[in-house]
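Below is one structure; the comments refer to it alone.
A single protein chain has been omitted from the complex, and every remaining protein chain is retained in its original position.
By written order: A and B. Residues from 1 in each chain.
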Amino acid sequence: MKRIFIKEEFCIGCRLCEIYCLVEHSNSKDIIKAFKKENPRPLPRIIVEEKGYLSFGLQCRHCGEPPCLEACMSGALHRDERTGAILHNRDKCVGCWMCIMVCPYGAIKRDINGKKVASKCDLCIGRGLPICVEKCPNQALILKEG
Amino acid sequence: MTRINRKWFEKDISGCSLTGFICEDGKRVSGETIIRSIASMNERSNGLGGGFAGYGIYPEMKEFYAFHIMFDDGGAKEETEKILNESLIIELQEKIPTRKAKGIHNPPLLMRYFAKVDENRLFEREISEEDHIIETVMKINTSVRGAYVFSSGKNMGAFKALGFPDEVGRFYRLEEYEGYIWIGHGRFPTNTPGWWGGAHPFTLLDFAVVHNGEISSYGINKRYLEMFGYRCTLMTDTEVMAYLFDLLLRRHRLPVEIACMALAPPAWREIDYRDGDMELAKAIRITYGGALVNGPFAILLGHKKGLIGLNDRLKLRPLVAARKENTLYIASEESGIREICPFPDRVWAPKAGEPVMGWLKEEYSSEFELPRTRVPDREKPKSVYSVSGVC
Partner (left out) sequence: MCVRQCAFEGHSYDPETDEVISREEVCVGCHRCVTLCPTNALTVRRNPLDFRPNANWTAWAIRNIFKQAETGGVLLTGMGNDRPYPIYWDHLLLNASQVTNPSIDPLREPMELRTYLGRKTERLELDYRGETVKLKTQLPPQLKLETPILFSAMSYGAISYNACESLARAAEALGIYYNTGEGGLHPDLYKYGKNTIVQVASGRFGVHKEYLDTAAAIEIKIGQGAKPGIGGHLPGEKVVEEVSKTRMIPKGTDALSPAPQHDIYSIEDLRMLIFALKEATRYTKPISVKIAAVHNSAAIASGMVRAGADIIAIDGFRGGTGAAPMVIRDNVGIPIEFALASVDQRLRDEGIRHQASIVVAGGFRNSADIFKAIALGADAVYIGTSALIAMGCHMCQKCYTGKCNWGIATQDPYLSKRLNPEIASERLINLIHAWSHEIKEMLGGMGINAIESLRGNRLALRGVGLTDTELEILGVLPAGR
């Protein structure tokens, strides 16, 4: 399946990926409104990890054998047959946060404002190219088979 | 003569017609033939220039350099004769015989001098005889106001004037001469009025060039030649052709095909994939970059051993060749050939960048040996159309 690969030697820590992910997963899809008007403010699904001058954007790895899928009580986390991505269903989620505990990458975040699990990366299905890959100014994220 | 003495240089352009033939067995024919050939193509000129060159026309004086010189006035004549007498022994000097012809007005003073080099003078200077002749010609052309040497070879001569080429031919009484090579040219210059010296052919020693086209690389060809001592004074781009041939063929002693390859080289893409002579072709193009002639051209180069016709790399000007028994004809249009040879054995259009050559069949015995390659005769391409029968 197609996955997002990270090239940490090119990540410049600008966090534009976080900004655009947030906008893409907002209601209005407009950057000013998403940041200023929407309440609760949507969360980006990609997290930029940084130490010194090393940085990279981390999102759900869509593992082949995902621990989060097994840990999910309500079945909100499921695998999409067509793309193989792991998707999260907000309506079924009960907010137990077990997936956050088991994820070895720490790629799932707590949605404190909304009392539910923040979605994890959904590979922007339906959009064609994931928005973080498209908007990274230095091509540090690429979508590749494998 | 009205040479336009502009203080600045303005390049003259050659849109025109040309024709030529060589009797490879050395048979000499009257100049009438070439006049007929060029006259059939009069539509291609505008009456502002015409010229001819013939080889073998002075058989009794063939050991002497025949200088054809035109003078604006007597003063120029005196100055020139002083220069000639400095280093040459003049055997005979006389006016070039002419007749009044319709369309030829105000001719300048036209003289011819049969001279040979004074051996003592030559010995002091340590240069070859030919280089000395070239120096003398350049000196007269650049320093004497109102004088212009338009022919300087042995047993050959150029004849040019302002007017339609057939009128020029009648004016010079060309029917009275007999030569084994004749070339002719009619001009359509875009700078009016033309001047007598601007007509083709342009000559240097035994080389005579007629040209149809425009040399867009003139600026660099001229500067390249200046490095070797040639001076371009005649305000017409064809001049560089004559000098380039002299440089490549006589001074650098390159075979004719190689020299033509330097002037109209194949594209790099072709050179990269040639069998056999890739290194040679590459070296020629690299070394003689300044000699590459760009722009449309069809030229005829006459020299005392033969006749060469060449097109530019894209064949932007017409050139047709034909053979009948021992004679090779080359002209801008087939009509020019058929006027003097109605039923040739073979007619074809030479390929871009590949020379058509006719050679005198006798032994090479003079000191002026023109090396040939022994590559297969390129003159036998697939015929465009061939006519067999009796001429």
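Operating definition for what follows: contacts are C-beta pairs under 8 Å (C-beta built on N, C-alpha and C of every residue); 3 or more make two chains touch, one makes a residue touch a chain.
Bear in mind that the values here come from a model prediction, so they are computed numbers and not experimental data.
K.L.:
Give the residue, chosen from B:25, B:279 or B:325, that touches the chain omitted from the document.
P.N.:
If we include the chain that is not displayed, B:279 is the one touching it.
K.L.:
Give the residue, chosen from B:217, B:233 or B:335, that touches the chain omitted from the document.
P.N.:
Here the residue in touch with the unshown chain is B:217.
K.L.:
Where the complex has a chain not shown, which of B:153, B:169 or B:296 is the residue touching it?
P.N.:
Going through B:153, B:169 or B:296 one by one, B:296 is the residue touching the chain not shown.
K.L.:
Provide the residue numbers of chain B that touch the chain removed from this figure.
P.N.:
Against the left-out chain, chain B lists 8-11, 13, 15, 190, 213-214, 216-220, 223-224, 226-228, 252, 254-255, 258, 265, 267-269, 276-277, 279-280, 283-287, 289-290, 292-296, 313-314, 316, 371, 373-375.
K.L.:
Hey, which chain A residues sit against the chain that's not shown?
P.N.:
9-16, 19-20, 23, 31-32, 52-53, 137-140
The definition used in the following text is that only the chains that are shown with their structure count from here on.
K.L.:
Using mean C-alpha positions as chain centres, tell me how far chain A is from chain B in Å, no decimals.
P.N.:
81
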